[in-house]
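The complex appears here without one of its protein chains, the remainder shown in place.
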Amino acid sequence: MSEAFEQGVAALSAQIDAKVASYFSSCIHCGLCAEACLFYTETHDPRYTPIHKLEPMKKLWRQEHTFWGKLGKAMGLSKPLSEADFADWERLVYDSCTLCGRCSMVCPVGNDITYMIRKTREGFSVAGYAPDGMKEATQRALTIGSPMGVTYKTLSAAIANVEKETGLHIPVDQPGVDYMTIFSSMEIVNFPEFIEALARIFKQAGVTWTISSKAYEATNSGIQIGNKEAAAELVGRVVNAAEELGVKYVISPECGHAYTAIRWEGPNLIGRPYQFEVVHILELLDQLKAQGRIQVKDFDHTPMTLHDPCQIVRRGGVIQPPRNLLNSVADHFVEMKDHGVMNWCCGGGGGVSANERAEELRLEVFKRKKSQLDELGVNTLVTACANCRIILEEGLEHYEMDTEVISLTELLAEHLVTDKPS
Amino acid sequence: MIGEFIDGPLWTFSLSVFVIGVIWRIIAILKIGVKRDLSQPRGSSGMGALRALFSRFIPERTVTSRGRLQLVAGYLFHLGLFALLIFAKPHVDFIAERITGFDWPAMPHWAFIVAAEFAFAGIILLWLHRLLNPVTRLLSDLDDHIGTLLVFLVMLSGCLALAQSFEPLRLLHLLLAELLLIYFPFSKLMHAFTFVLSRGYTGATMGRKGVNA
Partner (left out) sequence: MKQSASRTGFAAVITRLIGAVLIGLLINPSTVSAQEPPAPSGISDVRVLNPGGELWRDVRQRTAPVSGKTQIKGVDTGVLINSNGDRWRHFRINQLIPIGGYVLGGVLLALLLFYMIRGKVPVEGGLSDRKLLRYSNYERTIHWFIAGVFIFLGLSGLILLFGRPVLIPLIGKEAFSVLASAAKEGHNLMGPVFLLALILIFVRFVRRNIYQKGDLTWLLRGGGVIGKKHVPSNFFNMGEKTLFWMLVFVGGTIIVSGFVLVSPSLGHTREWMELAHVGHAIGALLMIAVIFGHIYIGTVGMEGAIEGMKTGYCDLNWAKEHHDFWANEAEKNGEALTNEEVACLRGDFERLPREISVKEAGK
């Protein structure tokens, strides 16, 4: 057994807390979690049953915390974890799980299976069993500052572009302002209109804000690959920059797991609370609208629906703001049948989009999102996560569907009432 | 002689193993502990825990249709079993005599029979589902089957002894019940107690985030 493997087992063991123990003690193998999981419902492959993906952690729990497990181990009757367990389960843990959280919502005994998959990845990543794409993304994030290799140069070019287009000034490294915003590389590279939208909205609302040249990356490959050291390092950069600048709030952009990283996991990763608060861009926009600091005009009459990014809505708790905002600019907004906290994952979260090996499976399970859209007969899909956006566009193209995907923030910016004509 | 053993020492032993075992398991889980959450809460974790404890009794809508058999059979079994465990006259008398010292109103005989029929229908359908559905077939282990079998045998032996006229039948039922009590803390049957913890923990986490789970 290699040293990495031994460390992996130790890391996995360290992840077993009272919650995990209560979950494994309560699971009576009813299989209902499978009925909520995108990967099972679209393939009917029983291996994609969420709790089944946790078999290595369960084995370890059993051997370390239960009577029969400890007895079996002592008598040499049961086999301890082996490299094969990690090798055989890698695809289940990484390719067929986006940490979307639907399984955790339906378990009759209340198991948070998503929580356990996140923890299982801690063991797998240390043992070296993670998809190459995700390993490389994490490397780039740690060394370059972005999983996609986006440097500050790229960002500043995008910023310069926006300043030219809008005539607005985008403050960088400005201390003492209220808000610091971060971006996902996906937004910087693929959807730089988001930056423009922010600039215009904040100008109108009179929000003082800045971007940090040292910490502009919102995504956290450490969370996706499941490595708390990497995750802590990445989120730590944002925290340090924000505290150095002395901002009151850090804005989490249109990126799913970025919100999980900075809002919920961050303080626990770095071991202390922040000296600022975290607000999601949608929450902020909803607040600004409610305060009358921004106003919107003219309804968009196109029928449209909302794709709820898993990490923001179900796992993040930002449920009502996107609906409030969309309702304010669209008068033909129809909810999907499964909407809000029970909407279906786009299939690309949790690192799956960075995993080339998982592409075929991801496109296969996109059938679920396709059927949600087909049921509604709507051709415009609004969302608030850049990763979802790319994945949705790829899926729609694969199934030759005519649907347009737009960002909620950008849509809002288009309807913004400004003091001077834009 | 064997009857005296079953009625006497084995009863005391099995009940003790059950009580001590259940408490031990729960404490063992709690002792492992959970790291304190340092993030800013949006909602109340206490309310979330309490809410999830009860909300998970109602299955989520999409899973209700996909898991209809398990839902119906599961409730038939659990409700039937609890009703007859706690309110069937022979059990009320037994518990009053051997454990509590006081009794309570028992349900009429016909209700006892109906509850038992629900429980039987439920457990048989659930066990068949466990064997035939590819998902549960993949997940199920020996513990699941032994647990189901033991509960079923206790129920069956109870049913066979319903006339309450033959000692061997009553003793068989009591013996199987005692074996079940001994097996209980070492098995998944503990879910009857640990579900409070698992629902509570998840409810707390989600409630903290402001999500009704």
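Note that the chains take the letters A and B in the order they are written out, and that residue 1 is the start of every chain.
The definition used in the following text is that a residue touches a chain if its C-beta (ideal position, glycine included) is under 8 Å from a C-beta of that chain, and two chains touch if they have at least 3 such contacts.
Note that the coordinates shown come from a computational prediction; the quantities given were computed from them, not determined experimentally.
*Asks:* Give the residue, chosen from A:Q7, A:T43, A:Q139 or A:T166, that touches the chain omitted from the document.
*Replies:* Here the residue in touch with the unshown chain is A:T43.
*Asks:* Which of B:L50, B:A121 or B:I146 touches the chain that is not shown?
*Replies:* Residue touching the absent chain, from the options given: B:A121.
*Asks:* Under the stated touch rule, tell me which residues of chain B contact the chain that is not displayed.
*Replies:* Chain B touches the missing chain through residues 69, 113, 116-117, 120-121, 124-125, 128-129, 132-135, 137-138, 156, 159-163, 165-166, 168-169.
*Asks:* Since one chain has been left out of the picture, which residues of chain A touch it in the full complex?
*Replies:* With respect to the unshown chain, the touching residues of chain A are 43-47, 88, 91, 360-361, 364.
Definition applied: only the chains that are shown with their structure count from here on.
*Asks:* Rounded to a whole Å, what is the gap between the Cα centroids of chain A and chain B?
*Replies:* 37
*Asks:* Residue numbers of chain B touching chain A in their complex, please.
*Replies:* Residues 25, 28-35, 37-40, 42-43, 52-53, 56, 59-63, 66-67, 70, 74, 130, 133-141, 143-144, 186, 188, 190-191, 194-195, 197-203, 205, 209-213 of chain B touch chain A in their complex.
*Asks:* Which stretch or stretches of chain A touch chain B in the complex?
*Replies:* It is residues 16-19, 21-23, 25-32, 34-36, 40-41, 44, 46-47, 49, 51-52, 65-68, 104-112, 115, 263-268, 271-273, 277-278, 314-317, 319, 338, 341-342 of chain A that touch chain B.
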